[in-house]
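One protein chain omitted, others in place.
Which chain is which? They are A, B, C, D and E, in the order written, and residues in each are numbered from 1.
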């Protein structure tokens, strides 16, 4: 469905990266996989290109020859500052700057609910509200969104920033009933982000067709995204296995869930 | 689905109260019924507790031991001021103040379209627009909504205020095609209002899946409410039996219908 | 479904006019057809009344005796100024002024995406945003919308202005996947615009149930419009036959498509 | 400046009532004073008409013959529910209903910051935000605003609801630097509310020209209100005499100040 | 202050045109005057160029050689349709199309309060609200605004559309206290509209520093416009000479005043 000649997929060995490989040539004629370590079980349309995101030269070589990037790589959970700094801040700068130098046209970025995790569950928000990160991880996501905005406004590189909720095999707690993104819908959302003709800099939320949504996801719809799954189908199961939370627990009150409730990472680990 | 130990249902003998009894233990382990007169045909999980809402001591006893309240009681149509005053204003104050004294956590309140009945049909509104009541009855509904807001902001008692449209067995006029709430959907909406983990103070509209809606009902969706019925299924029947109204008739022009068109109650009755 | 005694359909010989004739008596007991030339194959409920829209007297006679008008006539594409002026500006003034003189109650007007064609595809807009026409044709559409607003505010004649996207047998390019309005949905939308009890002056978008929509079409929903078709069903076919456009091409960037990309009409024709 | 023949001033013996008497015939040709007890030192244009607001017949007699009302009477601070109920809820209903029966055209009502006292100081709000009362007193103010809205929408009686901040001789704490309304400005605001030709139902904030305002007071400006005083002139004095508050103290955090911080009235008094 | 070489001033013989001539070379090095008849008392920097706006060739010659236009010409009050059509619709099209052909960079257009005259006085509006014309004259103003929007979006010709309130020597009725624009402020507003470096397509309101304003005039401020006069200075005089209007009179209720209250022009003249 896309006309991309060579797609770079970072984080190719991660959970979502592995799922996205299933999209095959719907991502691009050739899909260049990149992770810290070599990827396995390459398909004919795949090529492997391990790189450390914090190493600009390595990133630049990985980007060279690609016309689009799915940037799933980096640190995917709260972590010490230096990890966040190198993996997500420096790493994503390297991706964008290499993209500029090599003429990449579009980037699909795995942002996160944690970029806006301090909104309350009872607030319906869209992609234009001020960001309210719930963790250093979340702060790094807002950094990359601003970077994407800048590279579009100045250099014309388009970005779809997908604020992914909870992408797991199935919802296992009551908050997931709101934020769940099935793997199948995740693949569709990335594919549609690539094939839409004009995206500019766009923020869309990564969730399935969950009726409990606290997100106004019109931008995703405008990409042609039609989720096929719904957390609603798991509601009875989840309700049966879990207790109703305390509405005053920050993990219940805020969209970011346990991230919003956690203390400072390094204090917590002591 | 809820973890409430004892649910107080006021107005238990009314049309909606009777419907809600069908939800059974989905409301709470024990459902305490309250109306002016004793209720009949008690189920094992039900207990009867008649009380006059305008009598604080009686209300306090009815509330004691409950952890949540479905407040359907009071005067349900336009009436002389003293009736509205005692049944809806004093009565609802009694409910909220007793709830505070006895540690109730959540109240689901039967508010009404008549709290916003002077918006025009051609306006799409959500729960945050300024209220525009169409009757003293409607004014009393806005009073209780403000009371609920206050008790949440100050004392942390959560409220879902359901602005119910037209909850009847089926739609019988063209305005009902917009405002109808089936009994089944009404039950679901109340159940979801109880089981959602965090509601704060929330206003949601009580309507089925009617395509002609003039309400943006995102808050209801965020509770997990997925209406199963639609007034659309009755459109042909209703169109066949009724004539197209005059768009300048206040009963057609305004969301409140005949309430907005009516004169002063006591003048009308002369 | 409507109670209109005699409906005037202008542009009755055009593509949409021809489709609308299929609605038959759902438009009115008698449907008076008007085009520059006589219409053919009249049904028993139809009467033919050819008229040149730019001739006030002819229009006045055509309007006389009608209680509602579906105004599809005029110039339907970009054209030299004098054509736009006479067919759309003078012609529509004649319709509205004749309507006033003869007591017409409601007008359904075929406005166009080209009234707002300079919004970007990535913007979701509703009917209240400032107009941004992409052509003199589009400017003429905004003129008629203002005329309709004026005749309602001052004289109480109701108008539904339908900003029609792309009404063709099926979508043939990627932009159509966003803007397509099937003939069947077009008929329904006009019928619902007539049968809704109160419309005031309303702008609604004419599109089918296309997930890629850049329009917030709540007003259409409030009329009871439930599209039965979707451009999504043609997506694979269209993707297969077309290439991904350049996001910086004005025809891709803007909602108006090729109209926004075109130069000045008469320069282009040289 | 106004053309009113006879103006009823309720609460004429209170602090603001006493100030408003200084406006003299700028309020009306005759100013009828009403308080629970007789007023003193009547001017030639004044007449005294003591009445208990909770007594409809007394209120009706006081209203008879007046064409406008300045409604300053009732309970002016938090109080037990029964006091609030009788003085503010029943009392104001009596005013509005008597106004309807006797053809009064306009009412200027002394509402309060406490109708929206649970907004944070850091939020800028206008008169259209949902009310968030900080006390039963504040709830009663929202009741009267809804009553005023209703009597305008249905019966055409105009109201300006003035949400008065802190009207004292001078600001004495840091919150007053935001909310202060000088007596002189209070008089002007009431006079302008009376002389504006069209007010419909309008909410305006009662504050002087304080730069620290958290209110968008365009509606007051549209009445022609140009405050002559400013709390800014007292800033040095107030800063010198007071300490910087704790930003997490509810009395500092919320617009309602100590009202928002107080517990339940009757609990507090124990 | 501007760098324009030759400024075309249409309507140069009208009331505002005559005032604007006083701005002299602040408008441009040479000011080309255009009216239906020759202008008198030319200054050295002025040249006279009479033209009928409805004659494209005459307009084209008048525009040739100019780099900016102040378009004050046309019909300035309600009139029969044909007058409005030729003077304002055809005439303004001629101005814009000639501007395009001759490379004009910026147009300052005398739009009017009557483009939005059906908003109520109690509504505060800015330049982005949907237009609500109160007359055919007002409809023609909205036509030219859309034309200006189109010529900017497509051809890059900038426009400041000034919705002028009431520009007279002094305010003489109570509505003027809201809408008055002194001649001095009118000149300043036009000068600032010319000298601002970037205006795109902008709508600004033409009023002096009147505290009763129902317009949010930020766009005018952003041009550097600082009104020196205020209708407030005439308030006592106007109040003394006029009576308080009936709030239900359309001339009082709506922003357009008597235009909103008038019936159809030609009916009125019978």
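Rule of thumb we're sticking to: a contact is a pair of C-beta atoms (placed from the backbone, for glycine too) under 8 Å apart; a residue touches a chain by one contact, two chains touch by 3 or more.
From a predicted model like this one, the values you see are computed outputs, not experimental measurements.
Colleague: For the chain that is not shown, enumerate the shown chains it touches in the whole assembly.
Modeller: Touch partners of the hidden chain, whole complex considered, are A, D, E.
Colleague: Taking the entire complex into account, which one of E:13, E:72 or E:199 touches the absent chain?
Modeller: Within the whole complex, the residue contacting the unshown chain is E:199.
Colleague: Write down which of A:87, A:108, A:147 or A:223 is the residue touching the left-out chain.
Modeller: A:147
Colleague: For a quick check of understanding: of D:15, D:58 or D:235, which residue touches the chain that isn't displayed?
Modeller: D:235
Colleague: Taking the entire complex into account, which one of E:38, E:80 or E:156 touches the absent chain?
Modeller: E:156
Colleague: Return the single residue from E:22, E:36, E:218 or E:237 that touches the missing chain.
Modeller: That would be E:218, which touches the missing chain.
Colleague: Residue by residue, what part of subunit E touches the chain that was omitted?
Modeller: Residues of subunit E in touch with the missing chain: 1-3, 105, 156, 158, 195-200, 202, 218-219, 221-226.
Colleague: Give me the subunit A residues in contact with the hidden chain, please.
Modeller: 81, 85, 89-90, 93, 97, 100, 118, 128-136, 138-139, 142-143, 146-147, 149-150, 153-155, 260, 264
Colleague: Of the residues in subunit D, which ones touch the absent chain?
Modeller: For subunit D, the residues touching the absent chain are 120-122, 124, 174-175, 177-178, 211-214, 216, 232, 235, 239, 243-245, 247-248, 252-253.
Throughout what follows, only the chains that are shown with their structure count from here on.
Colleague: Starting at subunit C, how many touch steps does it take at minimum to reach subunit D?
Modeller: Each step joins two touching chains, and the minimum needed here is 2.
Colleague: Could you let me know which interface, C-E or D-E, is made of more C-beta pairs in contact?
Modeller: Per the contact counts, C-E leads.
Colleague: Could you figure out which pair among B-D, B-C or C-E mirrors the A-C interface, over half of its contact pairs being identical by residue number?
Modeller: B-C
Colleague: Give the rotation angle, in degrees and rounded to the nearest 5, that superposes the C-alpha atoms of subunit A onto those of its identical copy subunit B.
Modeller: Result for this pair is 120 degrees.
Colleague: Could you work out how far the Cα centre of subunit A sits from that of subunit D, in whole Å?
Modeller: Centres of subunit A and subunit D (C-alpha means) sit 52 Å apart.
Colleague: Report the inter-centroid distance (CA atoms only) between subunit C and subunit E in whole Å.
Modeller: Whole-Å distance between the two chain centres: 31.
Colleague: Could you check subunit B for residues that touch two or more other chains and list them?
Modeller: Touching at least two other chains: none.
Colleague: Classify the inter-chain contact topology: is it line, ring, star, complete, or other?
Modeller: other
Colleague: State which pairs of chains touch, listing all of them.
Modeller: By the stated definition, chains touch in these pairs: A-B, A-C, B-C, B-D, C-E, D-E.
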